[in-house]
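Every protein chain except one is present and positioned as in the full complex.
Think of it as A and B in the order they're written, each chain with its own count starting at 1.
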Amino acid sequence: MGYRYEVRLSGSGGQGIIMAGIILAEAAGVYDGKYVCQTQSYGPEARGGASKAEVVISDEEIDYPKAIKPDVLLAMNQKSCDAYFFDLKPEGTLVVDSTFVKQTPTTRAIAIPFTQIARAELKKEMVANIVALGALATLTKVVSLGSLEAAVLARVPAGTEDLNRKALEAGINAAKLYMQGL
Amino acid sequence: MNEQATTGRQVLLQGNEAMVEGALAAGCTFFAGYPITPATEISEVMSVKLPAVGGTFIQMEDEIASMGAIIGASLAGAKSMTATSGPGFSLMQENLGFACVAEVPCVVVNVMRGGPSTGLPTNVSQGDVMQARWGTHGDHPIIVLAVSSTKDCFDITVKAFNLAEKYRTPVIILSDEVVGHTREKINLPHPGEIEVIDRIRPNMPPEWYVPYEDNSRGVPPMGIFGDGYRYHVTGLIHDVRGFPTQRPDEIVPFLNRIHRKISQHFFDILMVEEELAEDAEILVVAYGSVARSAKRAVREARQRGVKAGLLQLITLWPFPRQILEPYLRKVKAVLVPELNMGQVSREVKRINQGVTRVETINRIDGNLITPEEILVRLIKM
């Protein structure tokens, strides 16, 4: 069986989790040319409930469309971090938004304050998801940064391209700083 | 770039969205629907795209009306479609029977959710397999196709329209919440790359047209309203001219013909996919989203030395009996995993007649059966 890479993005409704999943899938599938499957939590809650999006990436046709054991877990709030950490692969990568996740279950967690960065540097909390995507791609190399940028710009509302490009850069920079141990 | 990227336009689409693309590629120009979870995206995307290609989208007052409207549109020459889920599918059953008896081509999508009743609106299920077959009253022929991926949602929707037009019959597509909402990258083929079939229309002088006269195909040419072949369309059992009849010598040939036109063309309608099935000792029979879990389970089982194989059913009705039977005589056991209490497995057992062992996995909690669940059973078997 071919290579199979699983990403789970999680947080609360309104944090842009599903949009982040769609952008990631589009970057990997349409722009990087891989096979992708993107699924998401689906329920009656519109805002504030638990939100989850999964992206499975492969070099061959994907059978089971959902994540079995995620290689990467992004947790944008405490509740989702607690709920999904147990599903992560033993060698998997946990990335948390330290703005909201105060208790990390493992010392290996990568904690970056995505929402804080969005607020402070971009003056728009709603782009925290794009900041997180930039960091995620830099940390895991799951998609190329060029593809990610193309996918972001194709999906975001017209007139917000600059804001989102900056958000992506902020995420990339935050990840680079983390990797340099700063 | 991989091999699948060579043709067409690459896009990331939900299954529900891909169905719209498939319908448009097949020449659908009319859609009537009523909002229902988890099928609503089909209506929404149709409302955006159909008018742009000169077609018509209408939101009707309920699913009964939606089904009536697509039959009317088809009689006036449009390729038509509706999409719904369990409760709405129940409401469509009466008019679905009308389409069977009046031989009106149309496509009905049911994105299955948990039932019975309002059930589990946002959860996956495969509970409507038997309703798709027997939901409308009386003995009737029907074609039911099950989709398992975004690519299927495109390809099988095209196929559904083609079968509907070719055999003058409603075709039901059973999707489910997982298939409908999963986004996958697919290549949308260029229009010229797809086979599109249109209904055969009469070309004799109108006074010679006998609208329901039998022929070797069992499918009479279909006049459409306004093209000069005035005839009567009714849900009553009718004679070859379309007029109501109670004469046994007219009733029986009519009912036999509408069944024969499907049975006679069984192999044209039949679609299955086989994965590692040829030398399998344990055969998994699956369809829809569960077929994807099954495919993975079968591959993993092989890695562990268990000779498992998958028979994925795309055509559910007419049931692929002729494909299944040789396997039943060959394998040591059959496993049917499905998201209901045992609907396809019931048909498998009926055909099996005790020839081999048939086991089932039935999940009804609103979640997809995982590859692991199937694998564990395969190893035990």
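Structure notes:
Everything that follows uses one rule, which is that a contact is a pair of C-beta atoms (placed from the backbone, for glycine too) under 8 Å apart; a residue touches a chain by one contact, two chains touch by 3 or more.
Following the convention adopted for this analysis, contacts and distances are computed from a predicted model.
One subunit of the complex is not drawn; among "Heme exporter protein B", "Branched-chain amino acid transport system substrate-binding protein", "ABC transporter permease" or "2-oxoglutarate ferredoxin oxidoreductase, beta subunit", its UniProt record names it "2-oxoglutarate ferredoxin oxidoreductase, beta subunit". Considering the intact complex, the chain excluded from display touches B.
Note that of B:26, B:73 or B:277, the residue touching the chain absent from this view is B:73.
Note on the undisplayed chain: of the listed residues B:98, B:134 or B:254, the one touching it is B:98. Taking the complete complex into account, B:230 is the one of B:201, B:230 or B:350 that touches the chain left out.
When the missing chain is restored to the complex, the residue among B:29, B:289, B:315 or B:345 that touches it is B:29.
By the touch rule set out above, chain B reaches the unshown chain at residues 29-30, 32, 48-52, 54, 56, 58, 60-62, 64-78, 80, 94-95, 98, 225-228, 230-236, 241, 243-244.
As a convention for this text, only the chains that are shown with their structure count from here on.
Against chain A, the residues of chain B that register as touching in their complex are 1-2, 4-5, 10-12, 38, 121-122, 149, 177-178, 181-185, 289, 292-293, 295-296, 299-300, 303, 368, 370-372.
By the touch rule above, chain A contacts chain B in their complex via residues 1, 22, 25-26, 29-30, 33-40, 42-44, 59, 62-66, 68.
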